[in-house]
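Let's turn to chain A:
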Amino acid sequence: MEVRTASEVRLEGVSKRYDGAAGRPALEELDLTVRPGELAVLVGPSGCGKSTTLRIVAGLEEPSSGRVFIGEREVTSVPPAQRDIAMVFQSYALYPHMSVYDNLAFALRMRRRPEAEIRQRVTQVARALAIEEYLERRPRALSGGQRQRVAIGRAVVREPAVFLFDEPLSNLDAVLRGEMRREIARIHKQTGTTALYVTHDQVEAMTLADRIVVLHGGVVQQVGTPTEIYQQPANRFVAGFFGTPAMSFLAADVAERGDGLCARGPGFELPLPLRALPCPRVVVGLRPEAASLERRPDTAALAGEVELREVLGAEVLLHLRSPAGPFTVRTDARSAPREGDALTVWIDPRALHLFDAETERRV
Partner candidate 1 sequence: MKIAVAALAAALALGGACTPEADDRAVVVWHSYAGDERAALEEVVAGWNRRVAAGDADAPGPRIALVSVPHEALSDKLTSAIPNGNGPDLFIYPGHDRIGDWVAGGLIEPVEYFVSEALADRFAYDAIAAMAYQGSLYGLPLAVKSVALYYRTDRIERPPATTDELIALGRRLTGGGRFALVYDNADLYGHAAWLHGFGGRLFDERGRVRIAGPEAVAAARFAAELGGPGGIVPPGMTGQMVSTLFNEGVAAMAISGPWLLAELDDGVPLAIAPLPVVSATGRPAAPFFGAEGVYMSSRARDKDGAFRAMAALAGDASAIARARRARQVVPNLAAYREPDIGSDPVLAAFKAQAERSVPMPATPAMRVVWTPYETALQKIIGQGADPAGALAAAEREILGYLEDP
Partner candidate 2 sequence: MSAAATPGGAARAARRSALGAYAVTAALALAIALGSFVLHRNRSYREREHARARAAAEAIARGERPAAHLVAGGLVSAAQPSARYPFLRRRLVDGRPLGGPGAPPGDKILYDAAQRAEREGAQVRFADPDGALVLAARPAEGGVAVALVEAPGGPAGLPVGLLAGLLLLGALVAAGGAAAGPAPRALGLAIGGGALAAPSALWGGPAAAALVAAVALAGAAADRLGLLARAGAELRRQRIAYGFLAPAGLAMLVLVAVPLVVGLALGFYNHRHGTWTFVGLDNFVHILSGGGRALSDPLNFYFTLGVTVLWTAANVLLHLAIGVALALVLRQSWLGGRGVYRVLFILPWAIPNYITALIWNGMFQSEYGAVNGILSALGLDRVSWFSELATAFTANVCANTWLGFPFMMVVALGVLESIPRDMHEAAEVDGASAWQRFVHITLPHLRPALAPAVALGAIWTFNMFNVIYLVSGGAPGGASDILVTEAYRWAFERGERYGLAAAYATIIFLILLVWTVLGTRVTRREAPP
């Protein structure tokens, strides 16, 4: 496939209100830049505004205010057909009465490309996506995975400036989802086209994205690489959204202890490797893998009682109850603790995440 010069996608101050300002807006003053050739994933819970953002970029909806740029061109009021984008829908949206070949060829025919060129491009894409043998079939004769490939192929054959993916894998089963994820990653690497991908699944976000954009309530929570998102979440929401099982949160007061500070809560006292904190109360974030059953030097204790023990094969999840609240610890399968046992885990204070109890931002 040809590789074009990739385009940047930029949103400036984009807001979207439905039905005249009643209630919360869907998007609020969104600023976003997707770098050329990058696969940016918009992720967040339902209703966070990610689909709306995608549709605004596609031109299927107009923003209430703000501007949209694709490449150097402002496309805020330009209709979708003229934005040089291609979209893959959650429900595939294949044309049921046309063969796979005609589905793939549709957009090219609309632009009046010569048939020879169409045939060449379609067969090339079909081969790349392993759907060449289905070219004469109708969509209703294909399985879910095959249909999704056709939907992707329809976008790829356009060679657009931007790919837009609207939760394309939500309708597939888990095995197929993994397969298609790798397929999408491969295509992106091959074409190098800028892509904007919307999903509510954090695993897809983590595996596919060059950069992740986390949205919640119409507001961008954080933009960063998967590693940044995971290791330095900007706020409590982002911290709790990524990671399986999710991070545990314990409310604590900041107190002095010796030279430094500690986080003190009911039943625990955790030293903090900081000199000063801007807030009196914090929320302490603990990833399950950050706690260990063995005491190591420079670790602090946290005590609790095992409420539930989940065996996952290679590892075991222990859900503990404590005066400070519930928390989860990951350990390997050979560990002894059973349900009902009292247990003390050991935490490296440097592995803790701290969030301002008021603003929920990272400190």
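Selection rule: all candidates are chains of the complex that A comes from, given by their letters.
Just so it is clear, a contact is a pair of C-beta atoms (placed from the backbone, for glycine too) under 8 Å apart; a residue touches a chain by one contact, two chains touch by 3 or more; residues count from 1.
Quick caveat: nothing in here was measured; it's all calculated off a predicted structure.
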| item | value |
| --- | --- |
| Among 1 or 2, touch partner of chain A in the complex | 2 |
| In the complex with candidate 2, residue positions of chain A that touch it | 58-60, 79-82, 85-87, 89-91, 93, 95-98, 106-107, 110-111, 138, 140, 154, 158 |
